[in-house]
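Removed from the display is one protein chain of the complex; every other protein chain stays in position.
Think of it as A and B in the order they're written, each chain with its own count starting at 1.
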Amino acid sequence: MSRAYTSLGVDRIDARYKVTGKAVYAAEVAVANVAHAVIVGSTVARGRVKDIDVRAAQRAPGVLAVLTHQNAPRLPGGAERNKNDRVDRTLQVLQDDQVVYDDQPVALVVADTLDRARFAARLLDVRYERVETPTVTFDLRSPNYAPPRAVRDTTDSNHGDVARARGSAPVVVDATYTIPTENHNPMEMHGTIAVWHSSDAVTVYDSTQGIFGVRKKIAHVFGLNAKNVRVLSLYVGGGFGCKGTPWSHVVLSVMAARAVGRAVKLAVTRQQMFSLVGHRPHIIQRVQLAAGKDGKLASVEHDVVSQTSRFDEFVEPGAVTARHLYACDNIRTSHRLVRLDIPTPTYMRAPGESSGSFALESAMDELSYAVGLDPVALRLVNYAERDQHEGKPYSSKSLRACYEQGAAAFGWARRPLAVRAMKDGDGWIGWGMATATYPAGQSPASAWASLRADGTALVRSGSQDIGTGTYTIMTQIAADALGLPLASVRFELGDTSFPETPVSGGSRTAASVGSAVKQAGWQVRQALLALAIADPASPLHGLSADDVDVVDGMLLSKTQPSRRDSVVAVMARAQRPELVARADAKEAESRKPYSLHSFGAQFAEVRVDEALGSVRVRRLVGAFAAGTILNAKTARSQFMGGMVWGIGMALHEHTVRDLRSGRVVTRDLADYHVPVHADTPDIQVVMVPESDPHVNDVGAKGIGEIGITGMAAAIANAVYHATGKRVRDLPITPDKLLEVPV
Amino acid sequence: MLPGRRAGRDEGLERSDCPTVVALFGEGNEPFADEREREAIRAELRALGAVLLALSPDVLWLFRPDDEQQSLEPAPRAPDGGPPVLFQQLGVVPERGRPGLRGLFVVDGGGTLRFAHRLGHDERITLRAAVEAASRAMLLPAAVPAGSSRREFLLASLLTGFALAVADACAPVPPVRDAASLPQDQLDLTLQINGESHPLRLEPRVSLLDALRENLGLTGTKKGCDHGQCGACTVLIDGRRVLSCLTLAATAEGSKITTIEGLGSPEALHPMQAAFVAEDALQCGYCTPGQIMSAVGLVSEGHAKDDDDIRELMSGNLCRCGAYPNIVTAIRRAQKEMTGTAADGAKGPA
Partner (left out) sequence: MTAPFTYVRVTGDADAALDTATPGSQLLAGGTNLLDMMRLGVVSPTRLLDISRLASSGPWGRVEETDGGLSIGALVRNSDLAYHPVVRARFPVLSQALLSGASPQLRNMATTAGNVMQRTRCPYFRDIGVPACNKRNPGSGCAAWDGFARPHAILGGSRDCIAVHPSDMCVALVALDAIVHVRGHYGAGEGLTERQIAIADFHLVPGSTPSRETTIGPGELITRVVLPATPFAARSAYVKARDRASYAFALASAGVALHLEGGKIRDARVALGGVATKPWRSHEAERVLAGHEPTGALFERAADAALADAQPRPDNRFKVPLAKATIVRALTRAREAT
């Protein structure tokens, strides 16, 4: 089958709607007669609501309802306990008087305009009792426990004899690294509009990475048949993990809509984004690397401690990467959790891989100086040809080419080994690097394709486009599978009436939905071929299906290209208004014998102004091998976007909670810093060609998250190279450079 | 825009511009299969702010979501006794013995055809499913593939004409209370937006951003923080880039306001919009209108001489997806086209 459209850098199909303001996000859907709901959050982190005086709020102009735990309807569905539930008790909102984290919803005000609802919310008088000083921070002395799993892998691992290897190794690096709490802060705050149709059917317009998860949760919580819950999310203004599962605001908007008998819109405020929709947990990681004088690793130990809430569990699997990334016979890892009076954390772009790689790749950098080796050379000395943890070969691994091509693009060969070697006026220049990696996952997904008599096609899959380019790559995959021109194919997503797909998280949409779309398109193609071949009036009559290709709406014999027939003609003669197929794609069997990951190499140049403590990233190069690149343009944007996240993680992001009250202090975008234009230099992305026949039907490995992995370490390593100052606590802000002695 | 959203002063004369759903049936006297379907469709129509015209060769019904369905004078049959001419014009062929939906069309308030589906011979879709599909289509800006735009335009005119011909098809704008009965805290304002006058009645505290998004349905301008910290709400006021979240609608009266919708359309992009598309200077798209309006303001300010200047002078627009490098490239490209002079284009920050 010819592959014409995938791999091309075609313009994003939804771009022209986004640049003209025509793309409609959840809180913008024009639902008639909508009312506005505003969440009132607690101002204590640990206690009970004694009383809420709602009278002033109820009397305020335009107010339709004030819901509190005292009058909110009982939710039929209780807290679910199953291994994939990450935000469970959080959904049991307004059901009791307990307060378990600061800014927890304790009331909801519904009014006819947003300003009226917001102001009325201020008029509530909430009184608390049994308020206790919360514990919202931890260190390595805090009591901790072992969770049952570290997401997809075991909590602990232990291969070989780490203690003996470390004991006899000539070189040992033993360092502890911390990353503080971070918040996703997509540009679009969460928002939901709920519209009830009848007593047991509701439509929810939501900003989400997982419409089917929202449907399932709402159905469960409200005791509804999932068939009667419809969720739509056509455009999502970023998610990065915080929209992976529904949060309390979704339940509240559905609850409120029922209470007031009108559609209700609930837009989460930017301040609420710091407590209501998850965060990357504060994480402390100890890495011990023991090696020979040649840099060959004798043992690797990676111990992770991170935080979770009192009522639910989330693990940031930081040590999982260390289990396979470098070849070593003796590797021990562990994950422990500390329960705090905070909201439950959640997945945040490359959860585990980005945080874990900061620690591991900083430690490898420290080792490179200890043994006097170039950092890239050290990686090559410890290159893993095989996944020693899973005991399987890699389905493909082009990491050597990534190191080589990335280094060449960067000019790494000119790097002096010594620190403080490149002065630049008031500043110092430094060059650092790190390895990047992310698993290439695939989940079951379904798609539906319909070829019309006029030669156009409609393809549907209930997936999401959170800026990743799903609309575009699925259109390309479908066009190739069907053999139609790109402009003849329309791909639709974002509706639970469409075939089910997984959440857009874990960099697996291209693999999962792409496989389903390709299979559905392929099935339609086969049906079309069968029609043509069976039709005596067709020039292709009697040929074997293997001999016939479909390209840009034309069926043609591969061996005798002059024998051709158009899609339209075939359909017309067969009097078929459409050909339809539905594909339920499972995880590809070909994957089973392999360990499947994408890999990359990150290179950073920084300029450090030591007197002012400022770090500026001057250029970045990321070289990645991630299987088949479906669209060069959107892929480059994905890699680049991840790398920019790495800048934020390294230099800017830090959610601070007041230690006495447990309340977030950095609760807006002026105090929580994400990178701005001026922080972001030219970024070069090198896409190392890689072909992987095992990974899935479309050959793609998923690229949404690999860009951030290794990047924070590359920058921190560059800062060390510039100044001789090793900062192990992110973010690297001026205070840390001003206080750390050389 | 939706009925009831604008405080039109001449409400009797002003046509309310709501969408119209036209459903064509093969035969039959009743558009709804049962009560349940009718209620589900009522909810969809409410969500769309639309009305439904359902016709078969023999009957014509009007269904406004807040009313009971109304039976109207049926459309006249064709001279040869066949179904009403509209069927033919729309390319729908009803057959005896085949009841049920044969075609569904949606024209939006602006007169654009947004959805057109003629069912195949063996195709069966309930009215409810078709209306749900149509409501999805309303959320997407335009049909892809475009099809024959001239044909669509003719179709849209046909349908609009038909809807208009059906008396009072759309719900009238609710009458405005006279000044004496108004709450004291409302202001009567007129905002000049993208060359059009928009009369509004608002509380003084309503921001220009909320007036655009909640009162005028101009949702292209985005709310990213509501406190002047992200730039997503950037618009041009008298040609200057400013933040609409920290501007009262009341203050903006008397000024020329330009929003992203006024810059260009999907069919006719402004050079800055075209550059953003070509350079993939966006991902999720939420910061994009603000970036573009800010960039247009930047070009007219004339202080950006190289890439570092562009970065510094665009730093009031956050992009969490990290599209910054492509945004800078797009701005440089559009700046050249808009001003006819090339910026320095120096690479890398100092």
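Observations
Going forward, a residue touches a chain if its C-beta (ideal position, glycine included) is under 8 Å from a C-beta of that chain, and two chains touch if they have at least 3 such contacts.
Note that the structure is a prediction, hence the values are computed from the model and not measured.
Considering the whole complex, the residue from A:Glu385, A:Asp546, A:Glu589 or A:Asp735 that touches the absent chain is A:Asp735. In the complete assembly, the contact with the undisplayed chain comes from A:Asp679, out of A:Asp679, A:Asp692 or A:Glu705. Between the chain not shown and the residues B:Leu191, B:Ala250, B:Leu282 or B:Val296, the one that touches is B:Ala250. Within the full complex, the residue among B:Val93, B:Leu187, B:Ala278 or B:Met338 touching the omitted chain is B:Leu187. Interface residues of subunit B with the unshown chain, by the touch rule above, are 185, 187, 203-205, 207, 226-228, 231, 234, 240-243, 246-248, 250-251, 254, 294, 297-298, 301, 303, 311-317, 349.
As for the chain not pictured, it touches subunit A at residues 41, 43, 103, 115, 118-119, 121-122, 426, 611-614, 616, 651-652, 656, 658-661, 663, 665-667, 670-671, 673, 675-679, 733-735, 738-739.
Criterion: only the chains that are shown with their structure count from here on.
A straight line joining the Cα centres of subunit A and subunit B is 30 Å long.
Those residues of subunit A that touch subunit B in the complex are listed here as 11-25, 28-33, 61, 113-116, 185-189, 195-198, 201, 203, 230, 232, 234-238, 240, 263, 267, 269-270, 453, 456, 466-469, 487-490, 492, 495, 497, 577-578, 616, 618-619, 633-634, 636-638, 640-645, 668-670, 674-678, 680-683.
Those residues of subunit B whose C-beta lies close enough to touch subunit A in the complex are 2-4, 36, 39-40, 42-43, 46-49, 65, 120-123, 129, 132, 136, 139-147, 183, 203, 205-206, 210, 213-214, 217-227, 229-230, 232, 259-261, 263-266, 269, 273, 276-278, 280, 282-289, 292, 307, 310-312, 314-315, 317-328, 347-349.
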